[in-house]
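The complex appears here without one of its protein chains, the remainder shown in place.
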Amino acid sequence: MTTEPPSPGISISKTAEPSTLDVSVGPQHPGSGHCRILIRVDGDYIVSADPDIGYVHRGCEKIAEYRNYVSNIPHLERPNIADAIHLNWGYVLPIEELQGVVVPPRGKYISTIAAEMNRIMSHLYGLAIMQGVFSGHTTIFMWAFGDRDLFIELAEMLTGARLTYSFLVPGGPRRDLPFGFEDRLSRLLDYFEKRLVEYDRIFFSNPSVIARAKGIGVLKREDAKKLGVVGPVLRASGVKYDVRKVEPYGAYADLEFDIPTFEEGDSYSRYLIRFEEMKQSVRIIRQALEKIPKGPIARKAPLVAPEGEATGRVESSRGEITYLVMGDNSDKPSRVKIMNGSFRNLIALPFLVRNVHVADMPIIYGSLDYWPVEADR
Amino acid sequence: MSQDTLQDFAGVWIGKMSELVQTIIGSGPIKYIVNWSRMYALWPVHITTACCSAEFGAMMGPRLDPERFGMQAVAGGLRQCDLLIVEGTVTKKMAKRLKIVYEQMPKPRYVIAMGDCACSGGLFHDSYSIVNDVHKLFPIDVYVPGCPPRPEALLSAIVKLREKIRRQEVFA
Amino acid sequence: MSTAVLGAMYEGIKHIFKHTFTMKYPYQKVLLPKGFRGRHLLYMDKCTGCGICAWICPERCISMVPVTDNKEYPQNPEKRFPQYWYARCCFCHFCTEYCPTGALDYTPDYELAEYDRELLLWSPERLSRPPTNIGEYQSVFHGKDGNQGVTFEPVIKQKSK
Partner (left out) sequence: MSQVSLSREEAIIGQLKARFPEAIEETKIDRARRVTIHFEKDHVQEIAMFMRDELGFDHVKGVAGVDLPTQKKIEVLYFAGSYSNAEVQDFIVILKAKLPRDNPIIASVVSVWESAHFHERETFEMFGVKFEGHPDLRKLLTLDNWEGPPPMLKDIKFPEMGQR
């Protein structure tokens, strides 16, 4: 304890109890990746945790002031490439509001299909790495990643890229549904629904998973409201809040879907809620493929936005993303602010890992589905 | 004969012997055997510097299965690893840690710069918190462009790296 | 409890008898859809050297350079063509979309790895080479709704079935 910290930044506070020990988890870590959590342990119990983020802070908001509205799209979706469409959409919505551009209905439906596919992919990623690998379940990693690749194949067909689509520009999506896309997607959804049953048997009903995750890291409803967490973490604590219902964007107003909620608020219900959301996403895509109207997909939007500010929000797979875009009659925004799910859920991590075993920390961390790059921007 | 000259005498002989051993191992069929074993034991460090790790995960997944090339699943210990894949943006905060990780790896060690950000700074090249020139931190063997590169592109870089290892000298 | 354990084990064991998902990459390559955003293809007889691609590029990886070859380009008398630095290009292909003459196109080339960073600088001549990486494998569901697993099969074989 008396030795100098090996690298700058590891600040060990002087007022620690003699029986405690400070442990630095990350940033080189087989699971957590590019985030460091400084935990203080007493025996096997965590006394307190201090997340030290910013290892991937790239200054997106600053860079956005230097590029024009279209050129901003690629780097503003990089913060979460598992969920690129939502970050892209949240940025495009306020610009469309400023410019007064209305996307045609077909464009809205295409965006909705792409977004829901992206939600499935993102939840599969979370299921594979955040929940599967962190609870020591390698089979679900292989299965979920394999099925995610099948969805990526279709996303590639629609947008032309695997993860970073840059698909939505002000005015609407860049491409129409390609030939044969609907058939392949509905066939994949049939396959995927059968796989979900298998996921349930091997992972969610698996007693070894339940034993590790059930009752761990309980976030009560009042705490969830007070801490302002969003997305699946909030809904697992029993608060029914989803931007798709609260402030419908895209084609969500025309589509029927439920918002699954759980009352327990523990890690296992946070695992399950993503599983239920994938089922709802399948339902949404099915309806959208059926109802999709004919017509133009996009309107031409100007490259300049008028003076003013607009706030737009979407429900990404990690929670609500709110974008503030300020325009000043030029082709560059004067300020872009991103308020995303990971950064808002970060506050739950030091709250939840108090008085738990060290071995439970990866489970709680994984159940939050925290994406460090998104939080750091 | 003093102590020093004796030691010098012995030192010369030991040096000559080790040179002999190096020439024997470093030439002929033994060289190929050594390089072949290195080719099939590329264990990657998993330090996720940024978002390219999603595609690194996809490469480690079932579709491409790099264990066919002897790349074992991600190992936590640095002392067993030979391959450092710089997965994306290196911020100034991460660069120090990345350097420490590189220095802890045993020789011979190889580095792949994955993604535009690791190659040149990429989309964020003019940001205040980015290291644009990762090659100034440590030598890089293969550059893979792409933002992020397809998993196949990363695997093709590993194939290229194996080609480089196959041709290299044992004692570089 | 014990039935759930057995169910999970059964689910895992069942997959031993299914098809393997793995695609043997360097020998089998996936058939990429039309419009996949790989490296760019430059039609030098269409490019007018206007520089809109360099303006829209989010990371300014495109520079307009003069070309010194013997050919004549009537639409481009100054012989200025885009040059890409692929160490920086993010493959968003806004350049392709904003090109007023359609001189840029998509290719399925993605294997751009090089030993040296300077080799990632693609001159206009290099950009105008036709794509080389043509895959032919595609995912196929076996059984009803993919009961029997997913494999990657050549597209030609699928059609003959």
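As written, the chains take the letters A, B and C, and residue 1 is the first residue of each chain.
Assume a residue touches a chain if its C-beta (ideal position, glycine included) is under 8 Å from a C-beta of that chain, and two chains touch if they have at least 3 such contacts.
Everything numeric here is computed off the predicted structure, so don't read it as measured data.
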Based on the whole complex, identify which of B:63, B:93 or B:162 touches the chain you can't see.
B:93
Residues of subunit B (touch criterion as defined above) contacting the omitted chain
92-93, 120, 126-129
Touching residues (missing chain, whole complex) on subunit A
8-9, 53-54, 57, 59, 61-63, 65-66, 97, 224-229, 234, 239, 241, 246-247, 309-311, 313, 320, 322, 324, 326, 335, 337, 339, 343-344, 346-347, 376-377
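Here is the rule we go by: only the chains that are shown with their structure count from here on.
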More C-beta contacts across B-C or across A-B?
A-B
Distance between chain centroids, defined by C-alpha means - subunit B, subunit C (Å):
26
Report the inter-chain centroid distance for subunit A and subunit B in whole angstrom, where each centroid is the mean of the CA atoms.
32
Hey, what residues on subunit A touch two or more of the other chains?
74-75, 146, 164
In subunit B, residues with contacts to at least two other chains
62-63, 123, 147, 150
List the residues on subunit C that touch subunit B in their complex, please.
21-26, 29-30, 58-59, 85-91, 110-117, 120
Give every residue of subunit C touching subunit A within the complex, in rising order.
1, 4-5, 7-8, 10-12, 21, 30, 32-37, 56-59, 90-94, 97, 106, 139, 141, 145-147, 150
Subunit A - residues contacting subunit C, complex:
67-68, 70-75, 139, 146, 150, 153, 156-157, 160-161, 164, 166, 174-175, 178, 187, 190-191, 193-195, 198, 201-203, 205-208
